[in-house]
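Here the complex is missing a single protein chain, while all its other protein chains stay put.
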Amino acid sequence: MRNFLLLLFLLMQTTSLADDVMTRSNQITKNLRCLVCDGQSVYESNSNFANDIKKYVKKEVLKKKTDDEIYDFLKKKYGESIMFNPSVSFKSIALWLVPILFFFLGIYFLFRRIRA
Amino acid sequence: MFLKKEFRILYLILFLTAIFLLFYFSLFDKKDFQSRTMIGKEIPNLKAQSLLKNEIVSLKNIVNDEVFIVNIFASWCAPCKIEHPFLVKLNQDKIKIIGINYKDNRKNAKKFLKNYKNPYHEILIDSDGELSINLGAFGVPETFLVDKNFIIIDKKIGPIDDQFVKKATSLK
Partner (left out) sequence: MASNFANVLLIFSIFFSFLSNLFFFKKKTKLSILFFNVASVVIIISFFVLIYYFCTSNFSISAVYENSHSLKPFIYKLAGTWGNHEGSLLLFILIISLYGLLFNIFYKKKDQFKAWVIFFQNNIFLIFLIFLITTSNPFDMIIPTPKEGLGLNPILQDPLLAIHPPFLYLGYVGFSLTLSLVLAGLLQKELNDQWAMICWPWVMLSWVFLTIGISLGSLWAYYELGWGGYWFWDPVENASLMPWLTSTALIHSLLVLKIKNKMKNWTALLAILTFSFSLLGTFLVRSGILNSVHAFANDPDRGVFILLIISFITAISLIIYILNSHEEGNFKNFFFSKENFLNINNFFLLFFLCVVLIGTIYPIILSIFDETISIGPVYYNSILAPFVFIFLITMSVGPLLKWSNSFKFQNSLTYTLIFLASLIIGFVVIFISKNYDLIFYLGLCSSSLLILIIIFEIFSARKKFTFYILPRLFSHLGVGIFFLSIFLNSYNSTTKNFEIKISEVKKFENLSFKFVKQEIEKIDNYLEMKTKFEIFTDNEVFNLRPTVRRYFQPNQITSETSIKPTLFSNHYLVVNFPDLNSKVLGARYYYNFFIHGIWFGLFLIIFGGVLSVFKKRV
């Protein structure tokens, strides 16, 4: 009976451990960009590249590597672009400025054609 | 005066030239920066099961003090068949080619080599893509040119061409 309970206990541990591994792996792969896709994360993509990286991440998580260690290794091999950083604010200013500029320019031309 | 027709044409030409240059540079630039991370770095000492022999082999034991090539291929990969003649030529020019058989079936891989000739000095099996990641590769085919000090000098994503072969043979 004791052995059975011990076995059951160990089995439960492995299942919850498996969940933890999956959660951590998924979190990491959601932060990685699939470099052969169009903007998808490694988590979302089904491509060979993404699946290889997913397997690798899971292996490293099982080996108890930290998030940073995993990211660092991949950055060393693939460069910064493998990280899914949200747009840095300075770079993205033009994204907002130019349309706004265009908007007001357009309003100006519109009003030139309006009769009082 | 500066809005006269002739000036407008001038502004137009200048503007279009600027746009042209912008796209021109990004055409040639883009590929380079994204995939060149491993260039100039030492190639990792890949260790895996050999396809042809029944043993584990490691890269630094197979090559010594020479310029060599690492080529990732698979029997199911269409462009690999296109680049194959270039690999055969490299082999004929006495440049050692180490093959990485990527996510393939052993039987199919051996059949592929029988049908298309085997240009590889040795072939490492990469069953789950880990060797590929270690090389910073994106897929298949992908080829690396490595110098005598195991530094990666160049790589090609996609099938290799005459240009790559020429570069390899010139460094020998």
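Residue numbering begins at 1 within each chain, and the chains themselves are lettered A and B in the order written.
The working rule: a residue touches a chain if its C-beta (ideal position, glycine included) is under 8 Å from a C-beta of that chain, and two chains touch if they have at least 3 such contacts.
The structure presented is a predicted model; accordingly, all values stated were derived computationally and were not measured.
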{"item": "Residue of B:39, B:62, B:88 or B:157 touching the missing chain in the full complex", "value": "B:157"}
{"item": "Sites on chain A contacted by the missing partner chain, in the whole complex", "value": "18-19, 22, 26, 33, 35-39, 44, 46, 48, 50-51, 54-55, 58, 80-81, 84-88, 91-92, 94-96, 98-99, 102-103, 106-107, 109-110, 113-115"}
{"item": "Positions on chain B where the hidden chain makes contact", "value": "5, 8-9, 12-13, 16, 19-20, 22-31, 33-35, 74, 76-79, 81-82, 103-105, 138-139, 157-159"}
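Definition applied: only the chains that are shown with their structure count from here on.
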{"item": "Distance from the mean Cα position of chain B to that of chain A, given in whole angstrom", "value": "27"}
{"item": "Residues of chain A touching chain B in the complex", "value": "35-36, 48-49, 51-53, 55-56, 59, 74, 76-79, 81"}
{"item": "Residues of chain B touching chain A in the complex", "value": "33-34, 37-38, 103, 128-130, 132-136, 138-140"}
